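The structure appears below as structure tokens.
One protein chain is absent from this view; the other protein chains keep their places.
Right after this comes chain A.
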Amino acid sequence: MEGINAKYVSKKISKTRWRPVSSSSLQQPDIFATGSWDNEDNSISIWSIGENGVSSMDDEFEGDPQLLCEYKHNGDVLDLQFLDQDRIVTASSTGAVTIFRHHHNSQTLSVSKLWERAHHYPCNNAPCTGVVCNSPEIVTVGEDGRIMLFRADQEGVLRTIEKADSSAIHAVTFLRTTEILTVNSIGQLKLWDFRQPGNEPSQILSLTGDRVPLHCVDRHPNQQHIVATGGQDGMLCIWDVRQGNMPISLMEAHTSEMWEVHFHPSNPGHLFSCSEDGSLLHWETSSNTDTPSFLQGGRNTSIISRSAIAPAGGNQSLINAWLTGDSSKGHLETTHMLPSQMLSVNSLDVLGQCLVCGTDGEAIYVNRHVPI
């Protein structure tokens, strides 16, 4: 928790994303994008945290993020993804999907493509709530219950799944190159296969019991059937989409809505979640029970976990720890990464050893030494 300073930016931040680093280089990320919301003039901005040369433990002079460029955005930025090194896709509360291009030489942003009424009701616009890309394909979802498929280089819409959902779809993620997973406001996960025609999902999973709206979903980087979701009650659910239609484990995480959940892309034994209650949790699994991870500072909370179903198979891989959430088979530690008494943390992104998050207190926090 040391060395995490607030950068106040005069806009409430709804999304923060690291620019992807090429897999060959071992560099830490140094550029991230943010989107704002609830402002009269919303914008997307590109920031730099400077060169990460020598990293010493007592390096006090890590500078604040510096604003590189900014561009006006119509409507709240409800989701933001990097399509590649130069292009960013945003989902807007006006229902528009925009591709921005970042020009590195002049440090400017410009609009490269705009699909203005991607999501709409018969008479109004509907907010576009989620966007996910697998270059050049872009999938968006919205409150109108539609799923749209675009290609970055084509003008028109590639495919529309009408009436995909009778409630608002809150988030989407790719399971495989042709399969996506969406979560909605009546607590269902739906699998869609683009190879199949028609408007029906190939599978619907949901929790028995209260239909708690789900807000975020993320797939395990290596195991394509393991998925984590978070919702209105702040519970973290881990699902195995091959097995039945119930989550494998449920863990109490936050006291209010969980807005984003991310597996660490290269160390999937680590998971991060952020919530309306102002906390950002770092979940760590390890197979040895006497790990000293609690010495890493910050506040540790004991987690109460329930196993919904016993996991199939008895292999001792690290995955088991996620599936059981139970300290008997593996060890699960959670750490708070931000100071207390904060307004809602709306978004987080983690890459390498760097974590960036944005809050409703109009501040961005960057941590360059995430213990993983």
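Before moving on, here are some points about what is shown:
Methods note: contacts are C-beta pairs under 8 Å (C-beta built on N, C-alpha and C of every residue); 3 or more make two chains touch, one makes a residue touch a chain; residues count from 1.
Convention: contacts and distances are computed from a predicted model.
Choosing from "Trafficking protein particle complex subunit", "Nuclear pore complex protein Nup85", "Ribonuclease P/MRP protein subunit POP5" or "WD40 repeat-like protein", the protein name stored in UniProt for the chain missing from the display reads "Nuclear pore complex protein Nup85".
Only one residue in the set A:Glu137, A:Glu257, A:Glu333 or A:Asp349 touches the chain that does not appear here, and it is A:Glu257.
Touch with the chain that is not drawn comes from one residue among A:Pro65, A:Gly145, A:Gly230 or A:Pro247, which is A:Gly145.
Across A:Val21, A:Cys69, A:Ile186 or A:Met246, the residue that sits in touch with the chain not pictured is A:Ile186. Among A:Ala126, A:Ile161 or A:Val366, the one in contact with the hidden chain is A:Ala126.
Interface residues of chain A with the unshown chain, by the touch rule above, are 6, 8-12, 37-40, 76, 78, 93, 121-124, 126-127, 129, 143-145, 165-168, 184-186, 188, 190, 201, 204, 206, 208-211, 213, 232, 256-257, 276, 341-344, 360-363.
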